[in-house]
Structures are given as structure tokens and as C-alpha cells.
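Removed from the display is one protein chain of the complex; every other protein chain stays in position.
Coming up: subunit A.
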Amino acid sequence: MPYLGSEDVVKELKKALCNPHIQADRLRYRSVIQRVIRHMTQGVDMSGVFMEMVKASATVDIVQKKLVYLYMCTYAPLKPDLALLAINTLCKDCSDPNPMVRGLALRSMCSLRMPGVQEYIQQPILNGLRDKASYVRRVAVLGCAKMHNLHGDSEVDGALVNELYSLLRDQDPIVVVNCLRSLEEILKQEGGVVINKPIAHHLLNRMSKLDQWGQAEVLNFLLRYQPRSEEELFDILNLLDSFLKSSSPGVVMGATKLFLILARKFPHVQTDVLMQVKGPLLAACSSESRELCFAALCHVRQILRSLPGHFSGHYKKFFCSYSEPHYIKLQKVEVLCELVNDENVQQVLEELRGYCTDVSADFAQAAVFAIGGIARTYTDQCVQILTELLGLRQEHITTAVVQTFRDLVWLCPQCTEAVCQALPGCEENIQDSEGKQALIWLLGVHGKRIPNAPYVLEDFIENVKSETFPAVKMELLTAVQRLFLSRPAECQDMLGRLLHYCIEEEKDMAVRDRGLFYYRLLLAGINEVKQILCSPKSDPSLRLLEDQAERPVNSWALDFNTLVPVYGKARWATISKCQGVEHHGPELPNTTAFPTSGPLIPEENKERVQELPDSGALMLIPNHQLTAECFEKTWLSLKVAHQQAFPWQGAVHPDNLQMALQVVNIQTIAMSRAGTKPWKAYLSAQDDTGRLFLTELLLEPANVQMQISVKQSEAGTETLKSFISVLETVIGTLGDIKS
């Protein structure tokens, strides 16, 4: 930071520091040093007075000493040669009779981040580890980590590590925690500090002596301990129980995470813990500290994804209040969306409707979109509310509602009629690109049911010259073309005008090309046009993909009480990706081309695949067909019979997978597009006895595993096993080819 006049300041302070009168007066000397520190904080380069400050360190005034050491730690890397001069004083202080002075000197000496200091600090640290004052031992233990990190990637000093391990039995709780921290840093290359059974139990017994920070940290270290037997596991859980009731949210969350991880094989224990932690989490959600409230809300959302009903009874806690900041309101709205159920849907929708008229346009739109999200389950109620909102004739509300309608019609075709009735009149209140596109799309696809659709589109065509967004023009071209197919008489004239404008006058090349394309398509004959433009008007199967299916608690237990839920999983993935690139250099894209032609499954595997159905007493019938609606209904009504993860690498090629599955008579109901994250697919199969096998495939962005969940219409372990092995073969084969 450039700071004008800093030289004068340095000069003046230098003079003051050298002045013997000031040096003689303790208070004046101290205040000059304080001024140096204050300038340092503001970013002024004060390294010019280093020499004078070193001199000032030789004093009996402990306040002055502290200030000078603070200064030295900041500037030592810039002036290593001068800093060595201070080492003498520091070393002398390390054997001061006062433990506070010893600790201070040792801490400061270890914090001098400059090359060559290691040889001076080694002996004082070793002495410090055996000091009789716990204050000095604390400092010395952390000093070990500092020393190790100064060395760079040098080898681990075995004797020191042993000494630190033995200090885990120290009387002072802070020394114990510091030992863990220090060992963790020293042994980073080898996977951190080892928590074996004696250490784990020792730590568990010392827990009650620690303060909240120590407890939270030890709980985190205990995560890596794996109890030998079930009995031991439940003993540990019993010991931990009291920490779930701690008054510190950090400890409560730490204990919860440990519970979730330890009890990963006992879902009922996990659910139980999440019940217990409900109170503290809700308290944090309405906490005075907004930041804490935000973190808690993020974790609530995480839990809701696995246990949708978990907070439903407490929906009122998530109502927004007027004075809350925007980001908390948004989180609360998301939570409300996720906890909605039959009992509270009325109240939640009522509340969300209130937010739609909020003074903040952004928040109002978020509320509209939230209602749109709920509409996928409670369509009629939501469409009615959205229709009423159109009556307000507010620009930002109308555009959000129309966009919601567009998405809704695509996913829930049953509401088309209601939407079509609501649309007329909207066009007056839409100005932005997104809203216009949505409206035009709706008019084009469902224009048959909207009486004035051609006239609205005509208005758009009239004003096309002054239209600023190319995307709107593109949408307009497609919509008019579509409407022309269903209502030719009303549209022919304006379609001609629009095409003429686009081809002759339009300056945007993409729009012009699209116009030309449609013109030539028309020349090819009306049947061609129909074939290309009359695509399906809805796709309910997408709902399955979008629907947040219940995630097992284990899929996020490791992320609990970390920054991942706070950032959101998607953002975290990009963050850690950026970091990954920085650390390991750019990763090569997966260039191993997948053979698109040729046999999909290698010959020998293929035989195995075809053999399997016969051998496993399982016969999947070839032309089994299940509609998406029927699948959804059955899927929701059944319980997961089996869950497993298969190794998987790289991206998924949906087409190949679908083909491979077809070979073994498994029908694909819905599948995410290639590259979507997380990638999902829903499969169904039926055997000769009429038993249905429904399967979800899930590939999380970060995972290298394909998670499969199978549901079965009738129980049967044998057939289930054979079905899974069929699936395993297919997935295994495709996964193999990749790697």
C-alpha cells in the first residue's frame, strides 16, 4: 500500500527511539513504540527502524518487550541479518526465572520466520518441552510444529515425535491439545497424528477437563479412530452423549459429526442423534449472530436432504423477518421449500406469498421461484397463487411467474390448462429478456389453447426492430413457426413479415441464420417442418431427475460441520477444483477416446452378461415397458432394498450405458445428460414372475463411485442378488473401458 509521507514518519520515529531522554522515560519510550506498531498495522513499512527496535527489546518492561517482539515477528523475514542480533536477548529471556517471560521469548523466537533461525531455537524448544511451567510447555509444543514447517519438507525428527506423543499424557489439558495439533502438522506427509486405542480412550477421558475449543478439536481428531468392536463403539458413544448438550454450538456439532461417522452402520442411531441436535440447531438458526444463523441454516438444509420430515413441525422458525439480511432470507426460503409437507403446505405457501410482494425485487423473485419449486408436488395450490400474483401487474413479479410457469408446464403437464388461462395480459408487464423468452415459448408451444396468442406474438413482431435481446428474437422465430403449424390462418402473414425482417434487416448473424433456416425448412414442405418443430410439449420424467431423492446420511456425514455445507456442494466442488489445479498443475483432460463404433462390450464379457440371466434364476423379460409416471409412483412407494457403490472413473456416456443396459434387458426411464453433475439415471426391469426392479444410479461430482440404489416390488434376496450382479457387470464393464 503506497503511503505518502511514510519516510518522514519513519525518520521522526527513528529519532525519537534514539533519543536518550525518551529512552530513560519508560512511559514515553513505550508510547513511541506503540506508534510504530500502529503505523505497522495501517500498512506503513516500518522496517526502517528495525535496529532501534532490537535495542528496545533489552528492557525489563514486559509490555515494551511484547510490543517489540510483535514488531520483530512481522519484519524479521525482511531483515534476517538484523533479526539475528535480537536472538541473543531472546535466548537470555528463555532462561528467565519468570515463566511468562520464558514463554513469551520462546513463542516469539519460534515465530521469527526467517531462514537460519532453526539452529538457535532447537535447544530452547527442547528445554521448553521439559519446563515445569505448563505455560512454557504449551508454547514449546507448538514451537516444534513451527520449527518443522520452517525446515520446509525436511524429514521428521523421530525423537521429537516420540517426545510429543509422550506429552499427550501431560497434566495440562492445553498442552495435550497442542501436542495433537503439533503432531498433526509434523506428520502431515504420513497422514497426520495416529489415534490408536489407548490414545483415543485417554483423550475421551480427558475431554471433560478441556475447554470448549479443546473439546471441539479433540472431537475432530477422534474422527479418524475406528473402534474395534461394536461394544467399544457404543461405549464411546455413551461417553460422548453429554457433549451433544454442550452450550457451545461448535462442540455440539463436532460431537454430532463424530456420532454420525462412528455410527455409520447404524442408521437408527444416526437419526436419533439428528433428533437430539435439532434443538441446538434451531436455537442457532434464530441466534442473534447472523453469521451463526447462516451456518446453522446451511446445515439444516443438509439434514433435510436426508430426512425430509425432520424440521417440518418447526416450519415457523424459518419464517423470515423484515430486518434480516438478504442471504439469510434466501436460505430460509430454500429451507421452507424443502420441509414442505401435507400438513404445513398451506401455511408455508401463505408465508411465501407474503414474500412475493417484498420491497426487494430480488427477494420477491426468489419467493416466486420457491413457490414454483413447491408446485412440482402441490401443483394446483401453487398455480392458483402464482396466477393471483399476476394480478398485481408488477414487472419483476410477472416475469418471475411466467418463467416459473414455463418450467412447470414442462414438468407437470397437468397444469397446462390453468397456465394457459392465466397468461393473457401478461405481456404488458414484461420487459426483461428472460421473461419475454419464457412468455414467447409458452405462446408458441401452447398457443392452440390461448385465444389471443397470435395477437400477442404479432405485437412482438411489430416491435422487433427495437428489440434489444437477440435471444428474444430467436425465441420469437421458433414460437411463430410453431404457432403457424397449429393456427396457420392467423399466423401466415406475420410469419412472413418476421422472416423477411430477420433475413433482410437483422444484423445479428445468429438470428439471421435461424431465420434463413426456417425459411428453407418451410420450402422443404410442411411435413418436414412438423417433424422438426413438433417435439414433445412436456417431459415429466425430468422431474425424477430434478427431484431431490433422499440421500443417505452417510453421503454427507463427512462434510458435516465443515465449510462444505456453508458454501454449498456445487460451489465447494469448483473451489476445491481450483485449489487442486493450483497444487498439482493443470490436470489433463480425459482424452482416452471411448470407442463409439465397434463392439460395446468386449466379446468375453458379453458372453458372461448373456449367460448370467440364465444361471442366476433371474430372467429379465426383454420388452418390458414402464411409463415415467408409473415408475415415479412405484419408486416413491417402495423402500430401498439394496445400496452399493461401484468404482467408476471419468464422465458417463449415457448412450453407451443405455445400449449396454438394453442388452441385458434393463430399460432406461430417465437419464441426465452427459457431463451433468451430479449425474443420475433411473432404470427399471422386470423378471418373468412380474417382479419389478427399480434402480437409481448416482454419480456425485467428487466421488469416484457409482452409487446404486435398487428397489424391488416384491422381496426376494436371491433374485435381488442376481439382478445386482447383472448391473455390476454392465457398470463394471463400462467403468473398465474408461480406466
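As a working rule, contacts are C-beta pairs under 8 Å (C-beta built on N, C-alpha and C of every residue); 3 or more make two chains touch, one makes a residue touch a chain; residues count from 1.
By definition in this document, contacts and distances are computed from a predicted model.
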What is the missing chain called in its UniProt entry, if the choices are "GATA amidotransferase", "SRP54-type proteins GTP-binding domain-containing protein", "AP-4 complex subunit mu-1 isoform X2" or "FHF complex subunit HOOK interacting protein 1A"?
-> "AP-4 complex subunit mu-1 isoform X2"
Pick out which of A:Ile174, A:Leu339 or A:Leu734 touches the chain that's been left out of the picture.
-> A:Ile174
Can you work out which residue in A:Glu291, A:Glu417 or A:Glu528 touches the chain that's missing from view?
-> A:Glu291
Specify the residue from the set A:His151, A:Arg169 or A:Lys245 that touches the hidden chain.
-> A:Lys245
Write down which of A:Lys11, A:Lys66 or A:Arg224 is the residue touching the left-out chain.
-> A:Lys66
May I ask which residue of A:Leu330, A:Ala370, A:Met494 or A:Leu620 touches the chain that does not appear here?
-> A:Leu330
Since one chain has been left out of the picture, which residues of subunit A touch it in the full complex?
-> 1, 34, 37-38, 41-43, 62-63, 66-67, 70, 74, 77, 100, 107, 111, 113, 138-139, 142, 145-146, 174, 177-178, 181, 211-213, 216-217, 220, 245-250, 252-254, 279-280, 283-284, 286-292, 294-296, 316-317, 319, 321-323, 326-328, 330-331, 351, 354, 357, 359, 362, 366, 392-394, 397, 561-564, 566-567, 575, 578-579, 582-583
